[in-house]
Every structure is written in structure tokens, then in C-alpha cells.
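Take this structure first; my questions come after.
Here is chain A:
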Amino acid sequence: MIVEGKQKIWADYQKDIPDDHYFYVRSCIRQSFWPASEVTFLDIVRNKLGKDFYENEYHTTCGGIAYHSDSIPQETAMTIIARQFALMHESGYENYVCSCITSFGLYTETLETWHEFPELEAKIRQYLWDSCKKEFAKPKYLAHASDMIYKFRFDIAKQMKFPLVNVKTGKPLKVVEHIGCHYSKMFPSKGFGGAEYPHVLVGMIEAWGGEVVDYPERRHCCGFGFRQYFVQGNRGYSESNTYKKFESMEPYEPDLIITNCPGCPYFLDRWQYVIAEQTGKTYGKNGYGIPALTYEEVAGLVMGYDPWDLGLQMHQVAIEPLLEKMGIPYDPKKKYQGVNGKDLGQPQCPSCIKSV
Partner candidate 1 sequence: MNNNIFHPFVLPFVLGMAFVLTYCVVGLIRVIWQLPKEDRKQFLISLVTPKTIWANIRDLFGDCLFHVKIWKRNPLLGYMHSSIAFGWFMIIVIGHVMLFTLKPLEGVEVEGFARSFTNFYYPIFYKHFATETPVFAFLMDFFLLMIISGILIAVVKKIYSKIVGVKRVTKFGFADNMVRFALWTIFPFRLIAEKSNIMAFWWLYSIDLMIFMCMLPFTRYMHIPTEALFILLRHAGLKAREPRKGFALAQLYSCPSCGLCIDACPMSVNDQKSGNTSAYFMKILRNGDMAEAQRIAETCLMCGKCVLVCPVSIESCDIKFSQRAAVPYEIHSDHSYLDVISTEAEHSGDPSGARAFTFGEKISTKPKTLYFAGCMTQLTPKIMRSMKQIMETAGENYDFLDKDGGVCCGRPMILSGKPAEAQAMIAKNTELIKQSGATKLVLSCPICYKVFKEEYHLEGIEILHHTQYIDELVKTGKLKVGKGEVNYVYHDPCELGRAFGVYDEPREVIENVGNLVKAKSEKVESICCGGSLGSFRLTQQERDEITQNSVDDLMFNKPDEIVTACPLCLKTFSKKSPVAVKDIAEVVVENLQANN
Partner candidate 2 sequence: MDFGFCLSPSSHVKMDSVDLTTFNRLKETNPDVNTCIACGSCTATCTAGNFTEMSFRRILLMLQRSKEEEAKKMIQRCMLCGKCTLVCPRGINIRKILLDITR
């Protein structure tokens, strides 16, 4: 591996991100899978970094799930998006940042399509007015939330309490980065580092002291794919893709997977359990599996947030071995306690993959 070669590509694929004042929209899936991630993101950018990120209670889904599963036509999805942009405009913002990769891909696709086909844009402008009586507006700048953490990765590093280092050996943790397909595979120039060697997560890992693992199936999709997942009979296809990735990364003995897409951490996490149940195979040391975290969770961990406040108990793969490696203190008793100390109940332990 010639790092200079990658650095050259990274330098070629940079984007100028406005420093401040963003309109923030959430992800449908993430709100239910990893609710703490978005909260942590807002807490970091607002309270730790002192930036202006505005949220509007009226924003909805971007329509991506329905669009990608062929439930709604493109015009409908575009009108939903136009409404989101109108909300941003009404709120006095012109920089749009979304939490979801599917949304980011769809927003980018939509903006590019409008650019290429102005007549379609005119049509959507009309639809928006007809349906919502809202005024059409386009963001001046579109970013994904991981772009923001990437941009502020060194600021976060300054406040870092637990770097991505194994406290017992002093060596950097081996971290697999997994980029959501729709981040830059469709429009390479829209992602940090481009499509082949994206830098958005690599930059975070390196800034926070970890060592990036580049393995043969790095580019491969986690296997989520709405159509694959929605139909039970097709889920084996989804699972097989995850399986392929794990088989490929296994020899590198990674400590952690970091992702920037709603579905990826969920499937990279849960399929480890399913694979273990079906084949008896587990990954990672001692049969615990390899934790797959969102970038906000990792940012929160290195900045010293309480693991349970970050919602890490929501992961199937036990997080405790990682916390111990990083030397992060945690109270095992609090793992299944709600915000008010209420007992949430302990999940049933799976038979194959180890849990604490």
C-alpha cells in the first residue's frame, strides 16, 4: 500500500464546507435504531463545538425508503425533498445537513437531476406549491452529518479523553471503516476522498489515534438494500453480503467497525448474531464479535460520553471488550437502565455469540 497515492486522491476530493449555521434533518431508521447517535451529534456540534445547528419539528422522511423500494415515483420523492428544502429556507438557513446516507444520496441525486433537467425542477416547484403551498428553494450547501464530524475531527481530537488506542498494549486500535454506498459511490465528487478511497471516516480514525484496516472487501455493500431486507426470503442475500465482508476482514483482527450510514451498523451488528446462530461462526476475539458503531458513537466515546448514554447497549455485539481496551470506565449495572434509572429488562442471551 502506497499511502502517498491515497493522500493524493484525498487531496483531490475535498470540499469546502461552511463552518456554521446548518439546518439539520434526522434519519428515519437511525431514530429507531440508534436514537442516541443523533442526540450525541447535536450535543457535540452545539455544545462541545459551539456551532449553530437548527432542527425543525416539521421535517419528514426524505422518501428514500419508499423511492428505493419502488413504492413512490421519483416526482413524489422530489416533492418531499423540495418540502424539506422549503422548511430550511423558511427557517432562514441555506446549509442543509442530513443524518442519513440514503437521504444524502437522494438529495444529491435530486439536486443533480434538477440541474440537468430544469423542466423537471419547474415541475416539482409547481407540485410543491400545489401540495404544500410552499416556496421552492434549494440549499446553498448540502452535507452529510459525517462530513461535519470529519470537518471538526481535529477539534474533537483536542477534547479527546480516550483515543482509539489499546490502553493495555499502547498500540492503536485496528478500525474498519465502512462507508454507506450512497455517500459517494453515485457521485464521487460529493464525498470526502471520492468513491474508491473515501476519507470521511479514515480521517476521523486517524485523527483519533486509530489504525485503518484496508481489506479486500472494503468497498462492498453491507447488504442492507431495502428490497433485500423487506422481503424475508431475500434476507439471506443481505446477510450473505455482510458475511462476505466479515470473512474478508477477519484475518486483520479488527477491534472496531465504524460506519456512517443508518443501515450498515445495524446489519453489520445484527447479522453477526444471525451468522453465529446459523453457522456457529463468530468474529473478533473470544467469540464476542466485532462492534459496529456509528461515527457519532465513536466520537462520543473518544470525547468521554458515558457508553450507556451513547446507547451502546442497543448493539447486539457486546461493547464491553472494546470499552476495556480503550480504558473507558463503565458501570455494568447501568447497562439496561433507562434515563430515569428505570430497569429496561435484560435481553435474552444468544446461544453462540458471546455477551457480557
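The candidates came about this way: all candidates are chains of the complex that A comes from, given by their letters.
Everything that follows uses one rule, which is that contacts are C-beta pairs under 8 Å (C-beta built on N, C-alpha and C of every residue); 3 or more make two chains touch, one makes a residue touch a chain; residues count from 1.
These numbers were taken from a predicted model, which means no experiment stands behind them.
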Chain A in this complex - touching candidate among 1 or 2: 2
Contact footprint of candidate 2 on chain A as seen in their complex: 232-237, 239-240, 243-244, 274-275, 277-279, 351
